[in-house]
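All protein chains but one are shown at their positions in the complex.
After this line comes chain A, so read on.
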Amino acid sequence: MGESRGGGCCPPMDLMRSETMQLVQLIVPMESAHLTVSYLGDLGLVQFKDLNSEKSPFQRTYAAQIKRCGEMARKIRFFKDQMSKAGVIPKELLEKESDIDLDDVEVKLGELEAELVEINANNDKLQRSYNELMEYKLVLQKAGEFFSSAHRSATAQQREIESEDSQQAGDDLLESPLLQEEKSIDSSKQVKLGFLTGLVPREKSMVFERILFRATRGNIFIRQTVIEEPVIDPSSGEKAEKNVFVVFYSGERAKSKILKICEAFGANRYPFSEDLGKQAQMITEVSGRLSELKTTIDAGLGHRDILLQTIGDKFELWNLKVRKEKAIYHTLNMLSLDVTKKCLVAEGWSPVFASNEIQDALQRAAFDSNSQVGSIFQVLRTKESPPTYFRTNKFTSAIQEIVDAYGVAKYQEANPGVFTIVTFPFLFAVMFGDWGHGICILLATMYLILREKKLSSQKLGDIMEMAFGGRYVILMMSLFSIYTGLIYNEFFSIPYPLFAPSAYDCRDASCSEATTIGLIKVRDTYPFGLDPVWHGTRSELPFLNSLKMKMSILLGVSQMNLGIIMSYFNARFFKSSVNIWFQFIPQMIFLNSLFGYLSVLIIIKWCTGSQADLYHVMIYMFLSPTDELGENQLFPHQKTVQLVLLFLALVSVPCMLLPKPFILKKQHEARHQGQSYAPLDETDESLHVETTGGSHGHEEFEFSEIFVHQLIHTIEFVLGAVSNTASYLRLWALSLAHSELSSVFYEKVLLLAWGYNNVLILILGIMVFIFATVGVLLVMETLSAFLHALRLHWVEFQNKFYEGDGYKFAPFTFIFTANEDE
């Protein structure tokens, strides 16, 4: 695994280490500052440092401008809200729209907002009147029905009364119809009945009635009718179920009580006259006004829609402009004013390769803003640690994000992403191994890749977003899965003799012992992958478990060795020979003399077909190394070799632990012996900024801290060697789970359904099989294997060499994400 990679001999490799970054200082005259920042934002390769971090947001130079932009952003949000309520979609932004002036935009936004607010207010008023009139109309209709039906029964009763003796009790008055003409029946209790009509919400109607009854001590009469469809309440604007009520009362006190109760219940009252003629008149009048209002409201809404359309045409343009300006002013606030108050000074990190482009942008800005003086571009020297910047394309960015999720690489440290691009899909495939499932996933991801352009401009849901972002990783995963599926010989758990006939056959012609002692190997080994005869046999699991466990150990030891070799490359790059001699070499010796030796034993056992018990060999290598091996001997002089390896492993542990702290201490003393007065070779500007970087001219060296650190590192490595190697056994575990699940779905669902010879059951079986395969195997197992492969990389691979305590390069750029509202 140690072939020629990047280092001193070959040219540096892309993506292996961060781009070289430099701290630059830009001195920009005031008049070209805005344009400069705008062009640098278009370029997107400078990360500005905040030079005014002690100042509060209100003390900064451009606070007023930011407030302006904030106001405009608020207006734009208001427009967006209104547009979405009315269902107007803003026009898509074309590639190159002409640049517009911010002041113009501000004025226009103000005008449009005032107009829109006015239209909305008018609309609301009109709508309210409309709803009130609708309610009034309903009251007129329903109350009219009361009175007319009462009138009919009144005339009927009157005829009855006239035909009988006039001995009616006064109480009947309340039950009898209500028209004023009935006074003639009983003259002693002559009361003036008044009535009120209105609407009350249905859920409150019972309580309303009860309270009215109690408040007036039962001296009222109330009739309610249900209105079938819900009415729009004028005050709230929402539909509500209401009842029409008529309340008859006597006396002023009762009237005032009823009025108060109506107000409390939100029951709207409307005037009503008993006169039939007047009722009809009112109804026609109300209907006329209603239709007038309707046309007015419709005209108003039409006007508003036109206004929103005009807004929609320019919306995206304005939105982008306002956000750009806000970003520019935020950045301008980070620059500090020069002593002469005529220039702004900016400091920032940028990649070395971008120097020409930045200087170009500065010149263009100075020219375009007609300033007398040009801007100055200067590189500063500093001890601060720069941000990490990897130039990734759409293929490598997904993997880099996965690596960064664990920790961003320290500046110029070796990037595990380089190997992760291949080993991550590979380890996934070892756990997933089925070429049928692999083809399914390949088809799904090819769809995503072929519709790339269209899908990238759409807004997808959260889960689809993640799947789309990782489409190239999933593509690799599926390709490797097809490969490992061919090796495990599983197509939806069915093996096929694709490359040659099976190597096993019966011992004799009758095949009598096939189910007791088994077959024997008669031909050459099956040339590619697992022999197809194994599936479904009784000894399948013991054989496969042994094979897969040993495979996991071999793959694991290889990946861990790769990790340690990466630490060698780091040590060589940072020119730290103490790390090479007292970290890399003892680690290699320790890991390989134990687990590398185990791997060698595995291979020898396979090659010779020996019956040695490897557990026994490894364990007794530690417990009683001088014992005779007997039948566990795999190669001559094994005992001596084991003793030597054991000794090497034991010696390497103190080698890892002790020398490094002492050597570091000596180095520190040598470095700072003659350097009590360290020359200040940084400029004034950046000196006070460096206090946050923690690198003074005089470093502090705590010996005890270094020693404890080294102790922890050593213990972690030694114990980790065992636990990490065992952790790789998850490759076996998940692969076993996948093949067992797949086999169960095939045998117990599909074959079972086939056995019934019934078309309906077959179709049902196929449906269940497809759902189970997609849901459990293609989704759940994929996520599971993805997660475990990720863990193997993050922990077992990366803890051999990766520090990951850097910070990511975040340049100032105008490429906003779709949902950014700031």
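Operating definition for what follows: contacts are C-beta pairs under 8 Å (C-beta built on N, C-alpha and C of every residue); 3 or more make two chains touch, one makes a residue touch a chain; residues count from 1.
The criterion applied here is as follows: contacts and distances are computed from a predicted model.
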Ask   = One chain isn't displayed here; going by UniProt, is it "MOC2A synthase", "Calcineurin B homologous protein 3", "V-type proton ATPase subunit e1" or "NADH dehydrogenase [ubiquinone] iron-sulfur protein 4, mitochondrial"?
value = "V-type proton ATPase subunit e1"
Task = Touching the absent chain in the whole complex: find that residue among A:M134, A:L193 or A:L519.
result = A:L519
Query = Hey, which of A:G277, A:G461 or A:P527 is the one touching the hidden chain?
reply = A:P527
Remark   = Contacting the left-out chain: of A:F367, A:Y447, A:F543 or A:F703, that is A:F543
Remark   = Checked against the full complex, the residue among A:M16, A:L212, A:L344 or A:L591 that touches the missing chain is A:M16
Ask   = Which chain A residues would touch the chain omitted from the figure, given the whole complex?
value = 1, 3, 5-6, 10-16, 418-419, 421-423, 426, 430, 483-484, 487, 503-504, 514-521, 524-531, 533-534, 536-540, 542-543, 546-547, 550-551, 554-555, 558, 603, 606-609, 611
